[in-house]
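One structure is given here, and the rest of the page talks about it.
For this view, one protein chain was removed and the others were kept in their places.
Each chain gets a letter, A and B, in the order it is written, and its residues are counted from 1.
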Amino acid sequence: MKDLINKLSKAYELSDVVYQRPNFTYATANKENVISLITQLRDLEGFSHFVLLSCVDWIEDNIFQLSYILNNPTQKYDLAIRCMIDRKEATMTSAHHLWEQIATYQRELKEMYGIEFPDSPRLNEDFILEGWDDIPPMRREFDTKKFSEETFFPRERPQSNDPATYMKNKMHPDEWDNTPSSKG
Amino acid sequence: MSEEKNIEQPSKQAKTFENPYYAKREVTGPDGQKFIVDPMKDYFSDECPTVHEPNSIPVVEKFLNWARAESLWVLGFGTGCGSIEIGPLLTPRFDAFRYGVMPRPTPRQSNVFIISGYLAVKTLKRVIRSYEQMPNPKYVLALGSCTINGGMYYDSYNTINRLDQYIPVDAYVAGCMPRPEALLAGFNKLKELIKAGKAENANEYAKNFDWYKANQKKIIKDWNMPDYNW
Partner (left out) sequence: MSLFNIDTDRSKYPQPGEDGKLVVDLDSHKYVKLWQGPNHPGVTGNMALELTLAGDEIVQAKTHVGYLHRGFEKLIERRLFIQGMQTSIRMCVAEPDTNEYVYCQCVEELSGIEIPEMAKWIRTLVLEMSRLQSFLRVVPGQGGTTGLGIGVQWGMYMRELILDRFEELTGGRIYHMYFTPGGVRGLLPDGFKKRMEESLIEIDDFVKRIDDVMYSNAVFKKRTVDVAVLDPRWVDKYGIVGPVARSAGFKRDVRKDYPYLIYNQLDFEAIIMNHSDIYNRSRVRWYELQQSVDLIRQIMAKMPDKGDFKAPTPNVLHWEIPKGEAYVRAESSRGEYGLYMVTDGSDKPRRVNLRGPSYTQAVCLLEDMLVGANIADVHSIMVSLQTCPPEIER
């Protein structure tokens, strides 16, 4: 399958190619090329099964990584196309015309990450959340524990002891009293 | 640290929750007559729940409690993953029918609500509506550690932590997930409570209605139903 990657690299400037397994390859493509690349893969190279569209939030680099995983069922080969988009203006060309299921993935990404896919059907309808008015929850800066403590009513938890210090205190009280940290 | 400053924080999206289904509108009937439909008034009742007073004669009340305890009709609403153990519970191995437990398809016919595990906020709204539709006397059996303190979802943004803040709970069955034997023990405990006349939490709900409503409205943002909906 290296032939295919070499062929595609010339036309689409693939970078960061990782041959993870004999039948699984990752490659990064430019944002502008991705849709034409996966169209070619579907129509000419036999990648007819679309597996997954996922998003990874690289908050340090200020980018979202979109991963399109495609599968070639006849040659038993997978190709994952990564694509980096800007985090501030998260917009990506919609691919729902290639596989209908992508519309569902795009609805989820819009809701969970706030990524816009112009012209994708039913994009702005509520998919999973209902009446959500905070920042999209799957973004890294959203603190789910803080949100949970503020919104729901956490039950008071029993005080737990660190087992090491507790047992030390219990079994060797003299030793415990002499350690400088316990006096502080 | 300088890198972190570059990250732009998206502003909170202010959404308005207006659904066209609930708007007042003019409709033409089959015979050409025009009339105005107001779904918030026409589709819902505005009756406030009332306290179900016990019978004044103790013997009669004791008999009624016995009868209630022996026919626990369960609402068949699997709200979480605990509902997978309801299947074995009602089939030959554990056979809950011998305790008078029986699934019903609609809240109008049932008087036990099994909250089977974690409750997402979207489900909680439906649970409240189903609970308010159930006729008195009604009881709530909460399954799993997720209903007690959030369990393993204690830090999730979409599941509630304590069920008893939103609807009253009569008995908890702990575990993740509780075995069918534990469920049977929970039903037996509930029976004891009913026979002793202690399972009066539906009345507590009616008495503290405003407190419960305030808690419910705190987390359900899209509250497109009236306060007293059945």
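Note that a contact is a pair of C-beta atoms (placed from the backbone, for glycine too) under 8 Å apart; a residue touches a chain by one contact, two chains touch by 3 or more.
Remember, it's a predicted structure, so these values are computed and weren't measured experimentally.
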Touching the hidden chain, out of B:Ala23, B:Ile57 or B:Ile84, is B:Ile84
Contact residues on chain A toward the hidden chain run 20, 23-24, 26, 48-52, 54-58, 65, 67, 69, 73, 76, 78, 80, 99-101, 103-104, 121-122, 126-130, 137-138, 140, 142, 144-145
Contact residues on chain B toward the hidden chain run 27-28, 30, 75-81, 83-85, 87-88, 91-93, 105, 107, 118, 120, 122-123, 126, 130, 152-153, 155-159, 176-177, 179
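Rule of thumb we're sticking to: only the chains that are shown with their structure count from here on.
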Chain-centre distance (mean CA atoms) for chain A and chain B, in whole Å, is 34
The answer for chain A against chain B in the complex is residues 59-60, 62, 87-88, 114, 129-137, 139, 141-142, 144-145, 147-148, 151-155, 157
In their shared complex, chain A is touched by residues of chain B numbered 3, 6-15, 17, 121-122, 125, 148-150, 154-162, 165, 215, 218-222
